[in-house]
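As you look at this complex, bear in mind that one protein chain is not there, while each of the others sits in place.
The block that comes next holds subunit A.
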Amino acid sequence: MGRYILKRIWYMIITFYVVITLTFLSMKLLPGTPFQNANRLTPLQLNTLKHYYGLDQPIAVQYVKYLWNFIHGDLGTSFQFGNTPVIQMLVAQFPVSMDLGTEAMIIGTVLGILLGIFAGLYRGSFRDWGTMIFATLGISIPSFVFAGALQYCLGVLVQLFPVAGWGTPSTHVLPVTSLAVGILAEVAIFMRTEMVEVINQDYIVTAQAKGLSRGAVVFKHAVRNAMIPVVTILGPMTAAIITGSIVIEGIFGIPGIGKQFVSSITTNDYPMIMGTTELYSGLFIITILIVDILYGVIDPRIRVSGGRS
């Protein structure tokens, strides 16, 4: 197992390096300049700025320099936020997004799995299609519509929860709910499909033939097997959700990192583009490793640590 993980970590580093390189090169292809008032600057001023940020050097040199700094933990400074170090911005903003995302992931996944089990068990009945209509709505209603409706109903009309902001637990309720609905719906639909598949397997009949109760058959035999494919979608989903949502964070005024993914690109904030991409891809690569390890925990057939097979 240790050997396997070491090998995987080596592959992860290579993947990460490729991502950095490709991002760096494609970023240089972006039109425009990072300097806001570029058209009002004289060529001399522009050149001075470029020289100051090292943008006048050949791309190869910039690239090597970037890598060198990266290895030493320096991701450069943001162009749009008055030379604040990128690292500092990530450290300040990412935990907020991660909190929001983690809470939504946990709630969405747990409820989604339960709902999927429920629908799968009652396949074809009104309980099934009722759940599936709900799930389809959850996927198809844009989160800003849903968030807005929540704000209006529970924030303005009933005034149960604050409309916006981030801090006390009650401020979490609306944004976490808005974010969790989509996750819940997607997981529920996936889990349902898997349950329907698993419930028709021979080993479920074997379990019934032992005289086990319906609950024992479902939770001890069906669910675990149905979970295996669900774990696959959870990995990348987690990476995407905890790196923030520009929409939800925007609507609820949450100081997360979500908006940086877009604003860094529209402003050609090179170091910030690199920083956010590295954060996202790093998390993505790590969650995929976690998913693969989880597979082994759930499914003994995929267990990597030797043994006969």
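In the analysis below, a residue touches a chain if its C-beta (ideal position, glycine included) is under 8 Å from a C-beta of that chain, and two chains touch if they have at least 3 such contacts; residues count from 1.
Definition applied: contacts and distances are computed from a predicted model.
Of the candidates "ABC transporter ATP-binding protein", "Cytochrome c oxidase subunit 1", "Electron transfer flavoprotein subunit beta" or "Glycine--tRNA ligase alpha subunit", the chain left out of this view carries the UniProt protein name "ABC transporter ATP-binding protein". Residue in contact with the omitted chain (choice from A:154, A:173, A:196 or A:212): A:212.
Of the listed positions A:196, A:240 or A:298, the one in contact with the omitted chain in the full complex is A:298.
With the whole complex as reference, residues 201-203, 205-214, 216, 220-221, 224-225, 228, 298-301, 307-309 of subunit A touch the missing chain.
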